[in-house]
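Apart from one protein chain that is not included, each protein chain of the complex appears where it belongs.
This part shows chain A:
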Amino acid sequence: MGQPDATGRFGDFGGRFLPEALVPACREVEEAFLDAWHDPAFVAEYHRLLATYVGRPTPLTECVRLGERLGIRLLLKREDLAHTGSHKINNVLGQALLAKRMGRTKLIAETGAGQHGVATATAAALLGLDCTVHMGHTDMRRQELNVFRMELLGAEVVPAGVPGTAGTLKEATNAALRAWVSETRTAHYCLGSVLGPHPYPYLVRELQRVIGDEARAQAAELLPTGIPDVVVACVGGGSNAAGTFAGFVDTPAELIGVEAAGGAAVSTGTPGILHGFRSHFLQEGVQIAEAHSISAGLDYPGIGPEHMHLAATGRVRYPTVTDDEALSAVRALAVTEGILPALESAHALAWILRAAGTPELPTGTTVLLTLSGRGDKDVHQIRETLAC
């Protein structure tokens, strides 16, 4: 995928819409990352940690039974097997190394369900950095176990959102940005997805492109054509999808980003500005609306600016999937392949289940799906939902 322009835009989307106090800090992150990303020693250290700590490369698993049932060849890129259980660790380790290179002693992060928070707390512990994670007051109640995991890893978890707000990822991101204003000289803001002010959408995509690069090399060995016909990933902010698509955007593969029906920024959002960038957001008038999804990782009201650009240019299609379809997909993968996917990833699989055998996904198609995380974190919620 392409570079953003000098103002941090992908087409009409992106930019750096920030309080003046954060502009110098973001410029510093941009300069430091560009310098680091061109430094072979930094890149080598990042890949050493990915190999020895994260467990990369993650495998490509062929789902023979489910594939036969659907009449397609289905390959899973197994980010659920990465340390801490999701792709989030790829981004966080890179940013933690960057923070140390910049002389920062602390990471600040936002989290929704807790995956990014746990990954950030993990990287901070590994590299000896302090860590504060901002989490919506509602999410803290719903995800007590992840709060405890973060605290066990040495992080401070701070409730976000004043009375009258929903207390979810949107407020957590507001709170993390507010906290960063006071600590720009000592702390690095470790943003969790391909969103926020420039350079974060670009920086996070570059750190996640390891998913797509590995998958492309693995597919080249496995497939007669060298590349899959269709590449599918779920999209909240869109980091696992951006990393996956980066490996295939220059191929003829069809690219599909699957959004939650209650958080479908591409199809039901309107142009707006939030958290430092211009994209599409769910809105009521000029107020940002709350997204609703069974998957807390997909309940962000916007989408990363590069995804919006890919949608606008037609290179990637962004269909939506309902909570019920995602739950069915969890069960389908569990009983046919013995893999319990995260609810986020189940959305991407649900689209495949719906499209297989139709003109959208004809019989015989080869499909690569990034399984962004494992479903252990969602077991309680799935049980409660199915019991209703």
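What we mean here is this: a residue touches a chain if its C-beta (ideal position, glycine included) is under 8 Å from a C-beta of that chain, and two chains touch if they have at least 3 such contacts; residues count from 1.
Everything that follows uses one rule, which is that contacts and distances are computed from a predicted model.
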Choices "CHAD domain-containing protein", "NADH-quinone oxidoreductase subunit NuoF", "Tryptophan synthase alpha chain" or "Diguanylate cyclase" - which one is the UniProt name of the chain not shown: "Tryptophan synthase alpha chain"
From A:19, A:71 or A:226, residue that would touch the chain that is not displayed: A:19
Listed residues A:47, A:178 or A:317, member touching the removed chain: A:178
Sole contact to the chain not displayed, among A:36, A:66, A:113 or A:274: A:274
Option touching the unshown chain, where A:56, A:149, A:170 or A:188 are the choices: A:170
Contact with the hidden chain (one of A:1, A:72, A:131 or A:288): A:288
Absent-chain interface as seen on chain A, which is shown: 7, 15-21, 23-25, 162-165, 170-171, 174, 177-178, 181-182, 184-185, 271-276, 281, 283, 285-289
